[in-house]
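Heads up, one of the protein chains got dropped from this complex, but the rest are sitting where they should.
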Amino acid sequence: MQLGIVGLGKMGFNMRERVRRAGHEVVGYDRNPDVSDTTSLADLAAKLTGPRVVWVMVPAGEITRNTVAELSEVLSEGDLVIDGGNSRFTDDALNAAKLAEKGIGYLDCGVSGGVWGLENGYGLMVGGDAADVERAMPIFDALRPEGPREEGFAHAGKLGAGHFAKMVHNGIEYGLMQAYAEGFELLEASELVENVPATIKAWQRGTVVRSWLLDLLVNALDSDPELDDLRGYVEDSGEGRWTVEEAINHAVPAPVISAALFARFASRQSDSPAMRAVAALRNQFGGHAVQSAGPSSGSGSTQG
Amino acid sequence: MQLGIVGLGKMGFNMRERVRRAGHEVVGYDRNPDVSDTTSLADLAAKLTGPRVVWVMVPAGEITRNTVAELSEVLSEGDLVIDGGNSRFTDDALNAAKLAEKGIGYLDCGVSGGVWGLENGYGLMVGGDAADVERAMPIFDALRPEGPREEGFAHAGKLGAGHFAKMVHNGIEYGLMQAYAEGFELLEASELVENVPATIKAWQRGTVVRSWLLDLLVNALDSDPELDDLRGYVEDSGEGRWTVEEAINHAVPAPVISAALFARFASRQSDSPAMRAVAALRNQFGGHAVQSAGPSSGSGSTQG
Amino acid sequence: MQLGIVGLGKMGFNMRERVRRAGHEVVGYDRNPDVSDTTSLADLAAKLTGPRVVWVMVPAGEITRNTVAELSEVLSEGDLVIDGGNSRFTDDALNAAKLAEKGIGYLDCGVSGGVWGLENGYGLMVGGDAADVERAMPIFDALRPEGPREEGFAHAGKLGAGHFAKMVHNGIEYGLMQAYAEGFELLEASELVENVPATIKAWQRGTVVRSWLLDLLVNALDSDPELDDLRGYVEDSGEGRWTVEEAINHAVPAPVISAALFARFASRQSDSPAMRAVAALRNQFGGHAVQSAGPSSGSGSTQG
Partner (left out) sequence: MQLGIVGLGKMGFNMRERVRRAGHEVVGYDRNPDVSDTTSLADLAAKLTGPRVVWVMVPAGEITRNTVAELSEVLSEGDLVIDGGNSRFTDDALNAAKLAEKGIGYLDCGVSGGVWGLENGYGLMVGGDAADVERAMPIFDALRPEGPREEGFAHAGKLGAGHFAKMVHNGIEYGLMQAYAEGFELLEASELVENVPATIKAWQRGTVVRSWLLDLLVNALDSDPELDDLRGYVEDSGEGRWTVEEAINHAVPAPVISAALFARFASRQSDSPAMRAVAALRNQFGGHAVQSAGPSSGSGSTQG
């Protein structure tokens, strides 16, 4: 079948290629003419025979919302737009309503797989109407990994469910990464464990903790055994934050996912105001740290 | 080669079978005569030609220490004992010293894989002398999964390093499990996601969070889609606790692993003394909860 | 001076009394005629000489917003409305804009003190214009505790700063309460500490942890030494949630405040879906719990 793709960045570029390899005809648009198949969204619409399916793969938030608004101008009744970006699930109702004014359908699709998706396929979770899902299934089948469909694709639920599921997926990912990271640091700290990379590599088969993320950690350690080429400075994207916010909205305890998020925040602070406050308090009650030493051999202070 | 195994419980029973399948001769001892190949540790020693290798697979702590002490009586100089149980790494120096009095060698081996190890093989991490590791390599090769040796086996370091690595492995496992669990609960809480088991199943291929634990969660949801057959009551074994204690000893922040451990503690409390204290405080300052209502429409309290 | 108060619940009722005791003339409105001085907001406005100052003390959110909207109908240019409830600080811009349409001023005021405020006075933090703050100062002085003004009152900053500061105050309060609560539970768990209430009572003077909350805990233990009359079930109001959300919005690590919030969420669950998922995973890999026992003396499983 035919597919339009808007946004040919790292993700969209590879997805166009994967869908093409599956034998579909893809027209891609990007504002970068070097990668674009077409000069404008209107041109993209003109190159597709209706009813059209257009996949949006641009940065979440304002850019996605604007792209959807522009598509509502150039597409026609009966067409279908799929937002495959990392939009917050609360945007989906807005986007769907905008398109519904023109009789255009909408699906939200969470996509996982990163730069490895071109070869491995992408994990997909979709929200919206079953009939729309059915219509786009050849595309979903092209994008998802080999193997049983249900192991790489789900119709998760109503409008927004795809992005909600992807948000939770990423929240889990924060927790998983931090769990491995804490274990790595503790192995590094041990005077007994002499070969940390070999120890972690040995977890790849047979163990309870084997996973794709573990494989990636092994990859990283293969080329940089102490991870010395990196700084412990970690950005976060929206999903980790949104996951904790939704946990709060639903009164779901999320101690692990929030701890992972806060560890990222802290990693970006060269000096923590909070810890300055703790230091200030210790100074106040105990004469800790720099303060004048006083008589020698006795117990300095009994406070923490 | 020959191997003695002491302890034929769920783990040892399967390990005897896996080593036998690899073509080795195994003599197993268990105090349960139905599964034991021999009537006593002395008999086990008699049935093996020296220098002997004996694998201990009994509950960690006192039972393992006693077993090692008994083995020191029946084995001979030049023999080798491998503790494959979940001993705390601090026990390894004690066990090794006990055996060294008789000139018997000692290795500590962390074993991961659970009931699936018989078919999949066991992930192995070993601590001790390289020569002893080399001597037992045919047994390690029999137990570890198919594939490159280094992906299922590591000589992690000095005496104790095997159990230290296994301890950290299990600490990570606590964090991973809790991350998936929090995600599961949040999906369940969402009014958008209508098919939670299908959503999680779709993470098995292509996604960043795919893992063996995820596969197990899918298995569990296949037979019990709401996990209604279980109570949210979770025991912990020693390793999670030891991991947090070692993190503290090494001043390694472990917010995720400790949060996972504390979630287990809390899961076993029908009524939390701490939360009774919080409730008591709220009562004190705000007249929250049951207390007499007072004038109607106004703001009850401005406290938390 | 004159003051109108809207909302005579537990807080507003006492505040009317405290302001009256300071010699001001107060007209209170509540939809409950038993406590109200007047029959309607219009009547309240009529009973005050302009320029009027009206203090709103009704439940946060819709009720406060509606009350402000109604006040904008009955008040006049040059009047001043103070929202002393626990509104989210993001509501203040909306409320202020609504009133500004009519030339009516607006201050947001966080109020702390609970049922003890009538006698002790209320801690006050205010957001808005300095001139408006100055105008209402006699009322703030009446409400705040005895002692230096700056120890019980602050003009915290711009519009919204009062409620933001109160939100943070309550977030801190969550952390403080949970810290005491964890300590209480650990004392209770100790076999050495035979008199927990006496131990906590002894912290009231001289120690680093002495505080008003500690005094309240002592009060509670005086009447119920084991806190047996309470269940460990704790509600949360908006501020704890908002504090964590704002921490996330500002990339501020808040591990303690969020842990305190999640402990409250967990306290309200009779059975945790997350912990059912952890239990399910343990069953899957280890044959833990109920599953058939297998051979006797061996090590059950080496997993966590």
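As written, the chains take the letters A, B and C, and residue 1 is the first residue of each chain.
Criterion: a contact is a pair of C-beta atoms (placed from the backbone, for glycine too) under 8 Å apart; a residue touches a chain by one contact, two chains touch by 3 or more.
Because the structure is a prediction, the values reported are computed rather than measured.
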Residue among C:29, C:106 or C:153 that touches the chain left out of view:
C:153
Can you say which of B:125, B:187, B:252 or B:280 touches the chain missing from this structure?
B:252
Full-complex contact with the absent chain, from A:1, A:93 or A:234:
A:234
Where chain C meets the left-out chain, the residues are 89, 112-114, 117, 120-125, 127, 144-147, 150-161, 164-165, 168-176, 178-180, 182-183, 185-187, 189-190, 192-195, 198-199, 201-214, 243, 246-247, 250-257, 259-260, 262-263
For chain B, residues touching the missing partner are 208, 236, 241, 244-245, 248-249, 251-255, 258-259, 261-263, 265-266, 268-269, 272, 274, 285, 303-304
Which chain A residues touch the hidden chain?
7-13, 30-32, 34-35, 57-60, 84-86, 110-116, 166, 170-171, 173-174, 177-178, 180-182, 184-185, 188-189, 213, 216-217, 219-221, 224, 227, 230-237, 239-240, 255, 259, 263-264, 266-267, 269, 271-289, 294-304
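As a working rule, only the chains that are shown with their structure count from here on.
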Chain centres computed over CA atoms; the one at greatest distance from chain B is chain C
Copy-to-copy rotation (chain A on chain C, CA atoms, range 0 to 180, rounded to a multiple of 5 degrees) logged as 180
By Cα centroids, which chain is closest to the centre of the whole protein?
A
How far is the middle of chain A from the middle of chain C, if each middle is the mean of its Cα atoms, in Å?
35
Gap in Å, rounded to a whole number, between the CA centres of chain B and chain A
30
Residue list for chain A, restricted to those that touch at least two other chains
208, 251-255, 259, 262-263
